[in-house]
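Everything on this sheet refers to the single structure shown next.
With one protein chain held back, the other chains of the complex are shown just where they sit.
Letters A, B and C mark the chains in the order given here, with residues in each chain numbered from 1 onward.
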Amino acid sequence: MTIEASSPAAAGARRRIRLGMVGGGEGAFIGAVHRIAARLDDHYELVAGALSSTPEKALRSAAALGLARGYADYLTMAREEAARPDGIEAVAIVTPNDQHAPAAQAFLEAGIHVICDKPVTTTLADAQRLRALAQSRGRLFAVTYNYSGYPMVRHARRLVQDGALGDVRLVQVEYVQDWLSEPLESTGQKQAAWRTDPQRSGAGGCVGDIGTHAYQLAGFVTGQQPAQLCAELSRFVPGRALNDNVQVMLRYASGARGMLWASQVAPGNENALRLRIYGTRAGLEWEQEHPNQLRFTPLGEAPRTVSRGTGSAHADAARVTRLPSGHPEGYLEGFATVYTEIAQAIHAARDGRPAPAEVLFPTIDDGVHGVAFIEAAVRSSAAGATWVDV
Amino acid sequence: MTIEASSPAAAGARRRIRLGMVGGGEGAFIGAVHRIAARLDDHYELVAGALSSTPEKALRSAAALGLARGYADYLTMAREEAARPDGIEAVAIVTPNDQHAPAAQAFLEAGIHVICDKPVTTTLADAQRLRALAQSRGRLFAVTYNYSGYPMVRHARRLVQDGALGDVRLVQVEYVQDWLSEPLESTGQKQAAWRTDPQRSGAGGCVGDIGTHAYQLAGFVTGQQPAQLCAELSRFVPGRALNDNVQVMLRYASGARGMLWASQVAPGNENALRLRIYGTRAGLEWEQEHPNQLRFTPLGEAPRTVSRGTGSAHADAARVTRLPSGHPEGYLEGFATVYTEIAQAIHAARDGRPAPAEVLFPTIDDGVHGVAFIEAAVRSSAAGATWVDV
Amino acid sequence: MTIEASSPAAAGARRRIRLGMVGGGEGAFIGAVHRIAARLDDHYELVAGALSSTPEKALRSAAALGLARGYADYLTMAREEAARPDGIEAVAIVTPNDQHAPAAQAFLEAGIHVICDKPVTTTLADAQRLRALAQSRGRLFAVTYNYSGYPMVRHARRLVQDGALGDVRLVQVEYVQDWLSEPLESTGQKQAAWRTDPQRSGAGGCVGDIGTHAYQLAGFVTGQQPAQLCAELSRFVPGRALNDNVQVMLRYASGARGMLWASQVAPGNENALRLRIYGTRAGLEWEQEHPNQLRFTPLGEAPRTVSRGTGSAHADAARVTRLPSGHPEGYLEGFATVYTEIAQAIHAARDGRPAPAEVLFPTIDDGVHGVAFIEAAVRSSAAGATWVDV
Partner (left out) sequence: MTIEASSPAAAGARRRIRLGMVGGGEGAFIGAVHRIAARLDDHYELVAGALSSTPEKALRSAAALGLARGYADYLTMAREEAARPDGIEAVAIVTPNDQHAPAAQAFLEAGIHVICDKPVTTTLADAQRLRALAQSRGRLFAVTYNYSGYPMVRHARRLVQDGALGDVRLVQVEYVQDWLSEPLESTGQKQAAWRTDPQRSGAGGCVGDIGTHAYQLAGFVTGQQPAQLCAELSRFVPGRALNDNVQVMLRYASGARGMLWASQVAPGNENALRLRIYGTRAGLEWEQEHPNQLRFTPLGEAPRTVSRGTGSAHADAARVTRLPSGHPEGYLEGFATVYTEIAQAIHAARDGRPAPAEVLFPTIDDGVHGVAFIEAAVRSSAAGATWVDV
């Protein structure tokens, strides 16, 4: 029942990283999540923000949060912070999707590390351009595919890497919600409004908002990206501008086959992200809504329930575990692990060291994969749900 | 805690129907299930059988079961039973798939009702021909898609029919096993051997053995058949002659969309048949391995767990319920319900009445749908997993 | 996926045992269950009955069931059946509790094996007397504590016997219902009426009706009976004559400790019989409402879900298994196993052999233990919930 010395929460003594934020002001959802995630393990200090695209609201939000420096827009913020000796070292970009690319570009060009929400951009070209930019400037570019921060997802990935499943044959992944079963966007609900608006959300809709999470999770755990896909996008709610359901079949170069389903119109589902992988020797199953357990099923043996924090969980999971088994960790803890690993990479970068090998936060590479998936799905569906290369 | 007077088990006083069986001798699995199912509610008396395609084994099996009349082959049996005043009134055909059609034809032509295992034939033409034959002879032709006998499946069907789900948007169905994860057929295991042999099983493999169960269940509950499908069949086990995994996307004329997954190579899965349906107003979820409960999820309300035998279960479910809630009924009871409803139809036919409206056992129509599905899936997959009409 | 040759359903070829029934006529619940259980594996033929204490109803019920011989009362039945060459070999007694003892006595004295519902009598003295009588007459006396027929209960018992749990420390057992949360007996509901009537039910009430099931299950699995108990019986529903809730603490001579809770007034519970046993090396958990799985938890290892019909289930469970894993067996199958094992013992008795060692149906010994438990619980509670010897 001790917290390990190596736990994410144990490293509080290092100087905190100065963090800025773009987006996430009044009425936002994910901005508050990023702030808690950054604070939870005490590796960051949020000191600056351009929290809204409306200057007045941006300043008011910064004051409400007690930030040291509020900005009316992110271009000014990038320029001025870069010029200060005590300027921010990293920025969290938590705007609607269409603002990710220009904001990320501004901060990368100012020499500031970027932590960006997903999908990283609305076009594949933009994502690739940002990847090149981050590389040329030598800055970190993290993309908060936060589900890869859950300890049992780390355990799952290790099972696959260690060959416990044998050769992977089947990848079944789904992310199912119900909150857009009715035209919520027409009521003015802010989260629904931008997510169903092609201008702000990109062509993705459901496939971009949550399909891409499912896709990244499958790739994170299996270590494979599919070579081809066949996708059917649907708009079930009358008047909706973007898809609210997506069904995909996946082909991997290894011969593995997969199915991906994401929906926002399935009553009774909250955030039902579920991954099942089956190989020649064993299977594994994991559900985000009960993230502290993983089902591991060696062929011909009784299935096991592996629990976070127990001796049965791999060191990769233990390393990102804060609490003893049976005291559930949740979404914020998984998100905080992503932030803590980014902090470890930033510290390493400052010292001229490479990021520790065990640090697994998603990067712009995941971001590019994600946008490539969205574009392929849209392309396939537009062609009548035919097979396309990813 | 009383068994209802209308329960399947309450009708024992009627004269028992004389039943014959083809197949189901030594080493068989499903024959014994049919025998228990026929016996459970006491509506049948098993009096004759041609229990194997090997004459000697057929006779030995009949003796072992204590049957009044054992036959060396089913053609003789059809002819002689038809000629007896106390001959069988119905026959259960439980052979490997390739024998279904010739046996069914022989008994229909002899004027005997047919109860046949699924898939009803190995070709669509055969299934259609049998349908016409049954109709012209005025004989009943039941196909034992037994999962439609579960009380909560009846409840699910009623929910859809009554509009409790609103318009159906999504149909997600899967049937997942692991018993063929390795080349079991090469060990001589009888069940594996014929199921993976195109000669005896037909082109179906996994899609024919269990995919068709999933397909029928979805059709039974939704009342809809898909117009088009796109199927990817896979053979994962080296040397296997037939598919052991199938992934399908479905399009319904109503605009609904579906996914179907069946697998025999997913370690940790036994008979994981799972149906999820989502409409504009509610969703429902049901799992065969825990069949006494159904999850019903009205949009915007707390999900309910509806339990067989409670006041929350619809009369359609109560009618096929034997036990109070909390005393689980299982696979044999659901199978027995199919047999009991067939008995009710046979009694009605004998009396010149139509079968009671509430009798819902699957018929040759379901059989034809099932084989049409298999053929369409095979055709789609052979064409590179493209969309085909069902 | 084959049914084992040794399965309960495989032994149909032996001549069927001629069975009679006392009680179980119109409006009864458990009688119909006994009839299905006797029929399921085809070892019995129900030929005679005195199905009600009301002669007219007894005869009408026998006719409705199509019995060969209906009797107006069980004394006549015992006498006449004993005199016939084709008379019954065994009788199932399924009346309210108060009629168990006189009926059992009559049939034992007539030389007929007895299968009696639980609790076997309403007084301990009666139970002991019947035990002596059965012994002196050399007749079998089975008591249908049916839950011991579930395959995974057999597996649990074997785990304890084989020392997989180490020394048993803790026994937590409960049986929870809600059907008597309101004064159902005042509505004339027959099952509620006799169960809450001290004249017909005995002093037990809830403790006799379901507490004794929980108690027997714990004893069956652990192989231990407690030495002392402390019981608090409650009557929550105003006007009720018998207890509807019982809480018990148990002390075993081995040093183990236990708790038993039975209730008929806990809304949301159907037949929630749940057993948990913990030893020095492992624990096990089993729930009657999902009887095909058992949770086995070796100390320091990941918990396993052992499933009926898989290779992980012990031979003791496989022996009483009819279906492949994932095709659920339920309450009737477990009940049928008790009947099938009784049949095996009757066959052995007829041949002058002892019953096979693997036959584990509950006997009058379990019946005596059960009534001793009820009496001790009533005595303890009456003394203010103090510790008493069992």
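By our rule, a residue touches a chain if its C-beta (ideal position, glycine included) is under 8 Å from a C-beta of that chain, and two chains touch if they have at least 3 such contacts.
From a predicted model like this one, the values you see are computed outputs, not experimental measurements.
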item: Touching partners, among the displayed chains, of the absent chain; value: A, B, C
item: Touching the absent chain when the full complex is considered, from C:Ala78, C:Ala214 or C:Cys230; value: C:Cys230
item: Contact partner of the left-out chain, one of C:Thr121, C:Asn269 or C:Gln288; value: C:Asn269
item: Footprint left on chain B by the chain that the document does not show; value: 296, 300-307, 310-312
item: Residues in chain C touching the chain absent from view; value: 169-170, 172, 178, 181-182, 230, 232, 234, 236, 245, 247, 249, 251, 255, 257, 259, 261, 263, 265-269, 276, 278-283, 285, 295, 297-299, 303, 384-387
item: Where the missing chain touches chain A, by residue; value: 1-3, 7, 9-10, 12-13, 27-29, 32-33, 35-36, 39-42, 63-66, 177, 179, 189-191, 269-272, 288-292, 307, 309-310, 322-333
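Criterion: only the chains that are shown with their structure count from here on.
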item: Euclidean distance of C-alpha centroids - chain B vs chain C, Å; value: 34
item: Chain A and chain C: spacing of chain centres that average the CA atoms, whole Å; value: 55
item: Touching two or more other chains - residue numbers and ranges from chain B; value: 269
